[in-house]
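With one protein chain removed, the remaining protein chains of the complex are shown where they sit.
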Amino acid sequence: MAIVFQRPHALKETQMHYCPGCTHGIIHRMVAEVIDELGIEGTTIGVSPVGCAYNNYLYFNCDMVQAPHGRAPAVATGIKRVHPDNTVFTYQGDGDLAAIGTAEIVHAANRGEKITTIFINNAIYGMTSGQMAPTTLIGQVTTTSPFGRKPEIEGYPVNVCEMLATLKGAAFVERVSTHDIKNLNKTKRAIKKAFQVQMAGLGFSIVEVLSTCPTNWGMDPVKSLKWVEEKMIPQYPLGNFRGKDLEV
Amino acid sequence: MGEKILMKGNEVIAEAALRAGCRHYFGYPITPQTEVAHYFAKKMPEYGGTFIQAESEIAAMNMVYGAASAGARVMTSSSSPGISLKQEAISYAACAELPAVIVNIVRAGPGLGGILASQCDYFQSTKGGGHGDYRMVVLAPSSVQELYELVVDAFNIADRYRTLCMIMGDGMLGQMMEGVEFSDQEEIFKADKGWAVTGTGMTRENNMITSIYIDPEILEKHNLKLQAKYREITENETRVETYNCDGADIIVAAYGTVARIIKNVIKTAEKEGIKVGLIRPITLWPFPTATFEKYAEVPKAFLSVEMSAGQMVEDVRLSLNGKSPVHFLGRMGGMIPTQKEILEKIREILK
Partner (left out) sequence: MAQIDIIFSGFGGQGIQAAGKLIAYAGMLENKHVSFLPSYGPEMRGGTSNCHVIVSDDPIGSPILNSATVVMAMNRPSLDKFEKYLEPGGILLVDSSLVNRRPERKDIRVFEIPATQIASDLGNLAFANIVMLGKLIHETGAVSAEYIEKGLKKVLPERKHYLIPDEMKALKIGMEY
């Protein structure tokens, strides 16, 4: 009997700890599929964040390092400089990357560090139970913005891709979404290209993935996907911000 | 041994690291240790190594975390306020059992403080600094020659035990020039780093470097393993110099550059008929408790002289455990205890 669908080799046979309807799992799967397709599992080193994905070092079959909160790009820099021929990626959420780790991501990108960052933006802190993130939308209710995010108090949502796209060292910058099949396919293509950009030695690459948090948003999974489409995309327009025409 | 050359302490740190096989350095400028970075920036390309001036001390120490995870000999250096910023990753690296060398050329604090020599980071270095039950080996050289030798040793100790190793000097040691003789060939401990992340090559199970253990039983077990390692280090690596201690009227405890001042005091005191001994801890952790126990009943009193408000003196008291009175003389803010005031203190104690 022909096998038409199976777990990617780069993903371990472990039950993930994510909540029902969370899109972390599917993004993990796409990263693993890309690793399989590029045939780089044996040379890839991943860096886990602090946040919901803190223990995804247990899910991938490649070598993994768990980093301090927000510091994954610096840790990845250390690894990549020791093993320049390996493929190194970080997997970070919006609190990790866009709040506590802002300096690390900006400077890794600016150095043109040859690493790939998968940036999960779900507009909220998940693991610590639903606090406001830098990417939280205006008016969005969280446990630390219980009356909705007010710009005069909490400032505005941070558009990471637009910001990083101003840096010459950032070779490939693209924002994608998980809210339907068409966009999932685009997401996987973007992740693959980001890895290829790294492997071609062209510089830093990042894919921002708009993602859901049904538990902390207080919505069911289907509504959550709708919310990404209707609320998040207007603030975070999809598309490529840098490196669209790179040949890899 | 080669030719004797005159070199600045900070430059010797970098040269020694290169000789010890360190090819990766990550740092951030801060007085009075920046010459370490200058030297690496100039030399690393020759050695095919990596020098990165990081965006912060935090990032620099996390780059160390990454490079150590990847199996490389790696170093960072800084001075007091910068070392405070590194504490997060220091605690993580201690838990993940990553070998690396950290240099602290201590300046006077607290806060931004001043840039002159001090020993006010003794507590921070030997008792934690970062969170959690961890230790790191702390070596305190007192001359430029010893600085060279201890930097090489630090890399070997780090690799042998999978531990962090700190070189704790002060601004004086970093800035001063003295003659130094490098050996033709360093003794390098070759560690099996089968645990490092290098890529599986599809030939082994994947390696994971982590400092998170959510299950309390597993975390306690991991802590017990760390504590066992710290006991082993204490047994094998405690280093101390004793000088003039037999039959001494008073024994002074001092480390680093302060111990040099005591050697002058010893000469002067001798002319007055006072025999002063010196116990100079070379490892501040592990602390040479046994040496203090050994000499506990010899002198009339002990005196700890430090460039701090009194930090090592606590370990001297713990080591002597009430067997002998322990006095303290300290200067702060970048002021250095003078021979004269130390002698006066000794006379006063012995009166």
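Letters A and B mark the chains in the order given here, with residues in each chain numbered from 1 onward.
Everything that follows uses one rule, which is that contacts are C-beta pairs under 8 Å (C-beta built on N, C-alpha and C of every residue); 3 or more make two chains touch, one makes a residue touch a chain.
Here the structure is a predicted model, which is why all the values come from computation and not from measurement.
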Where the missing chain makes contact, among the chains that are shown: B
Selected residue (touches chain absent from view) among B:Gly129, B:Gly171 or B:Gly199: B:Gly171
Of B:Thr126, B:Asn156, B:Thr257 or B:Ser304, the residue in touch with the unshown chain: B:Thr257
Positions on chain B contacted by the hidden chain, ascending: 4-6, 31-32, 115-116, 171-172, 175-179, 257, 260-264, 267, 336, 338-340
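The rule we apply is simple: only the chains that are shown with their structure count from here on.
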CA centroid of chain A to CA centroid of chain B, Å: 39
Touching residues (chain side chain B, partner chain A) in the complex: 24, 26, 50, 52, 54-56, 58-60, 62-72, 74, 88-89, 92, 96, 197-203, 206-212, 214
Residue ranges of chain A in contact with chain B within the complex: 41-45, 47-48, 54-55, 57-58, 60-68, 71, 74-83, 86, 103-104, 106-107, 111
